[in-house]
Every structure is written in structure tokens, then in C-alpha cells.
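Provided herewith is a single structure, encoded as C-alpha cells, for subsequent inquiry.
All protein chains of the complex are present and in place, except for one that has been dropped.
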Amino acid sequence: MLNKNQIAQRLAKELKDGYYVNLGIGIPTLVANYIPAGIKVTLQSENGLLGMGAFPLEGEEDADLINAGKQTITTLPGSSFFDSAMSFGMIRAGKVDLTILGAMEVSERGDIANWKIPGKMVKGMGGAMDLVASAKNIIVAMMHTNPKGESKLLPNCLLPLTGIGCVKMIVSDLAVLAVTPEGFKLLERAPGVSIEEIRAKTAGKLIVDGSIPEIEI
Amino acid sequence: MLNKNQIAQRLAKELKDGYYVNLGIGIPTLVANYIPAGIKVTLQSENGLLGMGAFPLEGEEDADLINAGKQTITTLPGSSFFDSAMSFGMIRAGKVDLTILGAMEVSERGDIANWKIPGKMVKGMGGAMDLVASAKNIIVAMMHTNPKGESKLLPNCLLPLTGIGCVKMIVSDLAVLAVTPEGFKLLERAPGVSIEEIRAKTAGKLIVDGSIPEIEI
Amino acid sequence: MNKVFDNAATAIADVQDGATIMLGGFGLCGIPENCITAIVKKATKNLICISNNAGVDDFGIGLMLQQKQVKKMIASYVGENAEFERQLLSGELDVELIPQGTLATRCMAAGYGMPAIFTPAGVGTEVAIGKEVRTFNNKEYLLEYAFDADFAFVKAWKGDTDGNLIYKETARNFNPLMAMAGKITIAEVEELVPAGELDANNIHTPGIYVHRIFQGSGYQKRIEQRTVRKT
Partner (left out) sequence: MNKVFDNAATAIADVQDGATIMLGGFGLCGIPENCITAIVKKATKNLICISNNAGVDDFGIGLMLQQKQVKKMIASYVGENAEFERQLLSGELDVELIPQGTLATRCMAAGYGMPAIFTPAGVGTEVAIGKEVRTFNNKEYLLEYAFDADFAFVKAWKGDTDGNLIYKETARNFNPLMAMAGKITIAEVEELVPAGELDANNIHTPGIYVHRIFQGSGYQKRIEQRTVRKT
């Protein structure tokens, strides 16, 4: 079973040289710590920044310089600022190569639910609906099951949708899966996790084809 | 009968303090020479400039600084540069208070033709169609008749249209006219020009209501 | 033609009850602090506010919510705001949540004279309910309309007496879009300079979009999530 940092490490293997990447709040943010050496990845923050750097040092926080999670950040050489229309414009136009975000549920067709739980206070979708409707390459980072132990990989999402047919890949604490026309295709399993356990915790259709290697991080 | 500079002088009386104005090529360009003292008018050039100034002095021409007629120009304090999408965006959004442009024909309903003569080489509409379709306040500056002596104020335009129902006022060498739902309403006549002459040279419906003062410039 | 006002109170003096107001900013970053303070003091009621967020309990639009000045909030994310939640659940406050890119683009559409735009955001979700769906190149899009706002309150870093604005870093966000979209746009700036002092090549919002401008004061520029690294 992977911990959050290990999930981020595995996700980082999907980064390619030259990629522009949007990382969501939570585990996806951690991916920035594991960008492979020797490749250049530029982080987009949808509030209007390309070239996001690390958090600032104590005393160097700048109230005018935050990320989409409202955290103080820094910039890297080659960064640029722009307004929110251009920011979502480049997202919609497919200029962002990879989007990694969290989810409450993913369906076997790649639908995603991550913004609303009926009956609870609704905070809003922020930029999530724009991101999932636009990006060509969307990877979800999440726990395989919810705190009650119920599968988050479902035949159909039960929660209100954020977007439809958009998730391409899932990296969970248990496995790496591709979303295919036939369902969730198991690609890799976490060290020490059996195919049986993954099958038991995947409510949607799971395809296991051949031997499944362990995740290498 | 007004000459071109006098037409421009009369047009300049339509300028109001704080106006943003787009001036077309030809007579409209001359209006910039007659901006009344004590008011501030900002000239927009649709190739991406607000705050256009005079032509440069010899030796001070800048190839990167031209107007929509491709002429070298200068800027005034408070000017700004922007791209062509924003330029036509502000035009479409009605932020430009007044557009003055030339025309080959205007109809009594305010249709305008000024971009194409069938059978002749067609150079294109440039920004004219955007301007006439968007501006809330469009004044045409033109000669009342063409070189053959034929009226350019018609019941219907004969040439291909640039825009429909958009012209609000015409200042010609003979008269100032408003375009009203009933037709061309004569507002002022050029010094020494009779109402009969204007009537004879106006093919579209002309409304003469009461006494018509001479143009004061 | 003078666009320069002394302060927020005079600049917003004609904002009436029931007005639709856009407010720039993302979270508490780049919000029009002075205009908000002034509208709270003026106690204008029944406002429709368009803003990406709704502030926090004791700052930003949260201050207007405290005074129950907001009838309807149009936003993409309303975050941590207990009073907001209370008013929403009690039915005192009407809330319309829309995707952030849709919010941004509907502002831009207004400023660019485009009556409506197409966006894929929200297709297949409850955001699409009642909306026109249209397919282009095998992809579905929603038709979304340009906003129609009586006022836009925006905050810039520098501005000049002709209304030209420059924003700083990510405090730009929705400000230039709302500046273009307001029927009357009121800009507050940290530094107001005479026309001609800003570089014409680096203006983010040309003055044609700005009707009133004033130099703000007492900026708090609160940080919502102060996050630092060790060395």
C-alpha cells in the first residue's frame, strides 16, 4: 500500500520533459516534490501563473503571489502572470499537457465526482469542471476506498458529477489503473497488495490482463 | 459648400469631453486637427492603440508605431497598446463613444456601403464591418454626391453593404443630416447652399422641418 | 473629463440597492478592499455580487455578508465562511455556483462585446441543467451568456489618471476581466500616478474600460493560507 508521498512519487513518473502541468490540491500538490531530474516541467496555477516554484521562506511571503489553493508561493525563472480568462483559455485549448487532481469517485467510463456531497455544505467547483472538461490527459490521485472502506472506483458515480468520460488514469494507494472503453484496466499494483484485494475494493469493472507488476517508485 | 477641412471642423463639434473616438481614413482623420480646446478626446486606432498623437517629426518615425492606415504616428501621455482582439473587443462592447468614417453610399435607413465596388479590385473591408456593426454612435463624413454628380444618400444602397441600420448622422459638403426612422432629416446646410440644392442631390427621402440653420464652424 | 476620485466613498456613492456588482480578486488576493469597506459603510442592500469567492468571515465580501447586504452571490468557490453558510442554509442568501473558467470567460465576453460563449465546462453535470448544449468537432459545449453588471470594483497595483491599470503578480486574476465587463468600472490602486508615467506597452487594462479611479489606503492584503518552506 502506498502512502500519499509514494502516490505522488508514482504520479511523477508520468511527467515528461517539456510538460505544462496543473496539479490539484492535496496529493497532486506533492507531485512537485518528485519531478524527475533532467526534465523540465512547468507548473500552471489556474489563478494566473505559469512557472510556479516552491513555498516561500519564512518572511518572504508575498500576499500578491498565491496558488489556486490560496497558499503563498514563489515563481521560477521564465514564469509569467496572466488573467483568469487566459488561464482557463489555455486549459480549454489543451495547452496544459497533464492535469492531476483528486476525486471522491471515478466511474469505469472515466466520469469523475469531486465537488459536492448532497446534504453537506457545498463549497463550489472552483476550476475543477473546466479542468476535467478540457484537459486531454487527466490523472486522478486518490485513495482506493473511502474512510468507510467503500470503493471509490464505481460502475457509476453516485455523487454529483464534475465531468464525464475524462479520467484517463488513476493512481491510488493500491494500484495504477487505466480507464479504458472496457473498464478499469489494472496496470500496476502497490507492493504487497494482491490482485484479489484490488478486485475486492474495485466496485467498477476491473480488467486484469496477464501478470501485473508491482509499482516501482 | 464645405471643403474637406471644413467638414472635419463641423464633425469636431460632435466631440464631447471624455470621448473615446475612432476616426477612419480620409476626412475623418482630419477631425483630430480640430478637437475643441478644453475637452479631452482619446483616439483609438483599431490596430491596437489608445491615445494616438500627431504624425512624428521627420527622423522620429518608428516602424513599430503606426495607425490603422499604416501611417507612422506618435502617442500621447496615457496611451496604451493592446492586441487586435482586445481592440475589436472594446469596439464591439461599445466602449468607443464615437466612430467617424467615410462612405460611398448611405441609405435612408442608415445602411452603409464603403468597402467594395463590384467589377473593381476588392481590397477588403478591414475593420469597417466591425466598427459599423458595433459602435453606438456612427457618423459618416462624405461628399454629398459622387464624382459623376449622383447622390450618395439613397433610398437603398446599390453597392455591397458594409453594415445595416447603423449610421446616425451624416456630415457632407452640403449639409448635416440625421438618419431617422422617417429618412434623412436635414439639420444644417452649408453656407450658401439652398434647401432646394440639397433636396435635388439627396435621392433618399429628405425631411425638412422648419427653418434650417447654416452650419457654423 | 476627470476620472479621479478622492476615495472609495465618493467613487461608489451612486451604487443603489439591488445593484449587480462584480468584485475582482481570487480568495483575498487582489480584492478591492477600499470599495468593500465603503459599500459596507454605505449599507447598500439587496446586492447581486459576482466574484470568484465570497471572502472569509471577517474580511472581503464576508464583511458585506455580515451586514446582510448580499441578496445573491455568483461565484465558483465559496470556501470557509461560516456566516455565508448560515445565510445559505437559512435561505437568506441565494447562491449560484459556476465553474471558474466559465465565470472568467463570461466576464471577458461582456468586455469583448460577445453576447455568449461556448465552454465544455459542466457538460454532463448539474451545471448543464437547462442550458443549451451544442456539439462542435464531436465535443459538447454549453452556451453561457455574457454577464451584465452595473458596477465592477477592481483593485490594481498601479494606475494613472486616465484609468490605465497594471496588476501585480497573481493579484491580476479576475480584475482585468471585470474591469472590462462593468457598465461602470471603479478601480482602486495602490499607487496612482499622472497619465504618461506608466509604460504604454505594459498596461493590463486600458483606461477606456475604467470610469473612476482612486488611490486606496490602508491595504491589509491578508494572506489566507500562509505556507512556507524550511530553508
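Letters A, B and C mark the chains in the order given here, with residues in each chain numbered from 1 onward.
The rule we apply is simple: a residue touches a chain if its C-beta (ideal position, glycine included) is under 8 Å from a C-beta of that chain, and two chains touch if they have at least 3 such contacts.
Computed from a predicted structure; not experimentally measured.
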| item | value |
| --- | --- |
| Residue of B:G18, B:G102 or B:P160 touching the missing chain in the full complex | B:P160 |
| Among A:K70, A:R92 or A:R109, the residue in touch with the chain that has been omitted | A:R92 |
| Contact with the hidden chain (one of B:A8, B:L43, B:I91 or B:V167) | B:I91 |
| Full-complex contact with the absent chain, from C:I117, C:A149, C:M180 or C:I223 | C:I117 |
| Residue numbers in chain A that touch the chain omitted from display | 17-18, 20, 39-40, 42, 44, 50-51, 75-82, 85-86, 88-96, 134 |
| Missing-chain contacts mapped onto chain C | 105, 112-120, 136-137, 139, 141, 145, 166-169, 200-202 |
| Residues in chain B touching the chain absent from view | 45-49, 54-58, 60-73, 75, 81-85, 87-89, 91-92, 111, 121-130, 133-134, 160-165 |
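Note that in this section only the chains that are shown with their structure count from here on.
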| item | value |
| --- | --- |
| Graph class of chain-chain contacts, one of line, ring, star, complete, other | line |
| Distance from chain B to chain A - Cα centre to Cα centre, in angstrom | 55 |
| Centre-of-Cα separation between chain C and chain B, whole angstrom | 36 |
| Chain C, residues touching no fewer than two other chains | none |
